[in-house]
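As you look at this complex, bear in mind that one protein chain is not there, while each of the others sits in place.
So, subunit A:
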Amino acid sequence: MNDDLDHMRAHMLAAVEAAPGLDALDAVRVDALGKQGRITQLLKTLGGMTPEQRLVEGPRIQGLREAVTTAIATRKAALEDAALNARLAAETLDMTLPVDATPAGTVHPVSQVMDELAEIFADLGFAVATGPEIETDWHNFSALNIPETHPARAMHDTFYLAGVEPGGDERTVKRVLRTHTSPVQIRTMTSQAPPIRIIAPGRTYRSDSDATHTPMFHQVEGLVIDRGITMGHLKWTLETFLKAFFERDDIVLRLRPSYFPFTEPSAEVDVGYTVVKGKRVIGGSGDDTDGGWMEVLGSGMVHPKVIAACGLDPAEWQGFAFGCGIDRLAMLKYGIDDLRAFFDGDIRWLKHYGFASLDVPTLSGGVGVAA
């Protein structure tokens, strides 16, 4: 009897181990543990045994059953594993095949720089203001101390609207495309009480078209109206702005007396540059070797007549204003050579000079985007 059980055990375990697949293994299981299985039959014999016999044979038969059950489970897991591996191997793909790239869009340099300006000036307490691009004579010229016969009007290369009869209310009849963002000064001063700190970026127009001029371009205007504002504040603001914009501490400004009808005193502002590898890079003194001065801004103290034209008392309120080309700022900061390409919509250019959607200028993350 003992020999029989041992023999059966060896035989069954060998059969489990030899089962080539899950079906064969199941046949072994049925043969051993099924309803008519040999181990099942053996277990049935326990009922006919004496208690003494059962005490001896019971554990032996149970032990056989457990050993075979365990062996089958182990073998089953091994066979399943092998089958999965075989399936996965059959599913192998060429991972070097290309994927469909999601197209990456871009933000135009002009928009990016406008966002940068808004961020820099927000830190100085300047709000962003806007105004119409189709303007009245009064807002674009007269209120800015440029009367009709002023030579400066002729120098503005103004675009006029066709079919607008002469005369009419100078303050309401739209007649020109704004030649600068300065009318936003007027619209701000006539609509809100001082103190005022604004920048006004936007499209401007002059009838001028060559390699370095386009009939449409972008300007940003700055205006501060408060008590006790001097040219010293103007100079600090421009210095702070340009340092923040170019992210350089070595920005050197040179103020030159100039003339704008709407500011007095007036100054043009040059910024020093250095020639690096044939390109003009903003920074350093223009008087250095390899250096030069580049005009970037017009500015001045708001003319008392302009303040008065807006209904404010020039004896109480004074301030400064400045204007600057945004396209030019973008060109200088990001090394873009051709102004005309700004307005062509060439996607090759846009993808090269444009900015990623997530490149949002912030003070904490940096207002500029490294190349």
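Observations
In this text, contacts are C-beta pairs under 8 Å (C-beta built on N, C-alpha and C of every residue); 3 or more make two chains touch, one makes a residue touch a chain; residues count from 1.
Throughout what follows, contacts and distances are computed from a predicted model.
With the options "Phenylalanine--tRNA ligase beta subunit", "Phenol hydroxylase P3 protein", "Cytochrome c-type biogenesis protein" or "Sarcosine oxidase gamma subunit" in hand, the undepicted chain maps to the protein name "Phenylalanine--tRNA ligase beta subunit" (source: UniProt).
The chain that is not drawn here is touched, among residues A:203, A:248 or A:280, by A:203.
Of the listed residues A:301, A:324 or A:367, the one in contact with the hidden chain in the full complex is A:301. Of the candidate positions A:67, A:231, A:294 or A:336, contact with the unshown chain belongs to A:231. Within the full complex, the residue among A:9, A:76, A:150 or A:280 touching the omitted chain is A:150. Against the chain not shown here, subunit A presents residues 97-98, 100, 102-108, 110-111, 115, 118, 121-122, 124-130, 132-134, 147-152, 154-155, 159-164, 174, 177, 197, 203, 205, 207, 209, 215-216, 224, 228, 230-237, 239-240, 254-259, 261, 264-268, 301, 303-305, 318, 342-348, 350-351, 354-358, 360.
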